[in-house]
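Reviewing the structure listed below.
Missing here is one protein chain; the remaining ones are kept as they sit in the complex.
Note that the chains are named A and B in the order they appear, and that numbering of residues resets to 1 at the start of each chain.
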Amino acid sequence: MASALINVPKKAKRGEIIEIKTLMSHIMETGYRHTAAGQLVPRDIITSFTCRFNGAEIFRADLFPAIAANPFVTFFTIANESGKFDFEWIGDNGFTETASAAISVE
Amino acid sequence: MRKSHASTRRRFLGLAGSAAAIGMVPVVSLRPAGATPETMAAAIRNVVGTATVQTGKVKLDVPPLVENGNTVPMTVSVTSPMTEEDYVKSIHVFNEKNPQPNIGNFYLGPKAGRAQVSTRIRLADSQKIIAIARLSDGSFWSVSADVVVTLAACTEEVI
Partner (left out) sequence: MKSAGTIVAVALLIAAGIAIAPLAATEIPPAERRSGYSFMAPDTKAIQDDDTANPGMLWVLDGEALWNSKAGATGNACADCHNDARASMKGVAARYPAYDKALARPVNLEQRINLCRTRQQQATPFAFESRDLLALTAFVAEQSRGAAIAPEATAELAPFVAKGRDFFMRRQGQLNLGCTNCHDDNWDKHLAGSAVTQALPTGYPIYRLEWQSLGSLQRRLRNCITGMRAQNYDYGAPELVELELYLMTRARGMPIETPAVRP
């Protein structure tokens, strides 16, 4: 069960700069911690986050173990036309999650 | 006022550290080999190559004294018109004392409208953070910030 929390304005004026906020459920295990028994806890992180608008990439991030659990990433974009934002998180152990949000531009 | 507060806390950190070392409370060490100013410099070279990194244009917002190093809010913004001719291509954030020097790379373009990203980071210790922006003209700009990380008073037992 992995939840994403996306905040994109439903409506915007043409040319308006909008903020996009994203939260993704993930432990972001660093790969540097040990259990009480001394065993290394293997790394399990999200390594890449991408946002596309109507199919074209508008923002991308490489994440490292220094990103806190449940990664929160916010960025900006210009609302030029109505369409769909697609978000994609890719990580260790085959982790892949997607989410999307629509915007109507007037 | 803030200064004296911070130095008092640092004294407590020393005490807390010795309490942990004695073994009263088992703690998971968050700092194995660790990055150093040298490995951070190498990580920066990987991004900028031989280009000169100038100081300016970049703003790094992190609390100077954080309540918990496990989750530290951070915002990086770059002064840029963000037009097709002149925009920020990417922002790279580094640290000098975490287990590895990279924190995150963020790739944007002229359609971003504003060159600003926020996230939450982990800081294993009080240390320096550096943010570097690559502009569309190939130039690199940077800023650094020092963060004091306080330790939680009561740690949990290892799971």
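As a working rule, a contact is a pair of C-beta atoms (placed from the backbone, for glycine too) under 8 Å apart; a residue touches a chain by one contact, two chains touch by 3 or more.
Owing to the predicted nature of the structure, the values given are computational and were not obtained by experimental measurement.
Just so you know, the chain we are not showing touches A, B across the whole complex. The hidden chain makes contact, of the residues B:Thr39, B:Thr71 or B:Ser139, with B:Thr71.
Although one chain is not displayed, its contacts with chain B can still be listed: residues 9, 11-13, 15-16, 18-19, 22-25, 63, 65-68, 70-71, 73, 150-157.
In the full complex, chain A makes contact with the omitted chain through residues 1, 3, 5, 7, 21, 23, 25, 27-28, 68-70, 72.
By definition in this document, only the chains that are shown with their structure count from here on.
Annotation: 19 Å between the Cα-based centres of chain A and chain B. Of all the residues in chain B, the ones that touch chain A in their complex are 26, 28-32, 70-72, 95, 98-100, 102-109, 111-123, 157-159.
Contact residues on chain A toward chain B in their complex (touch as defined above): 17-18, 30, 32-36, 53, 58-69, 71-78, 80.
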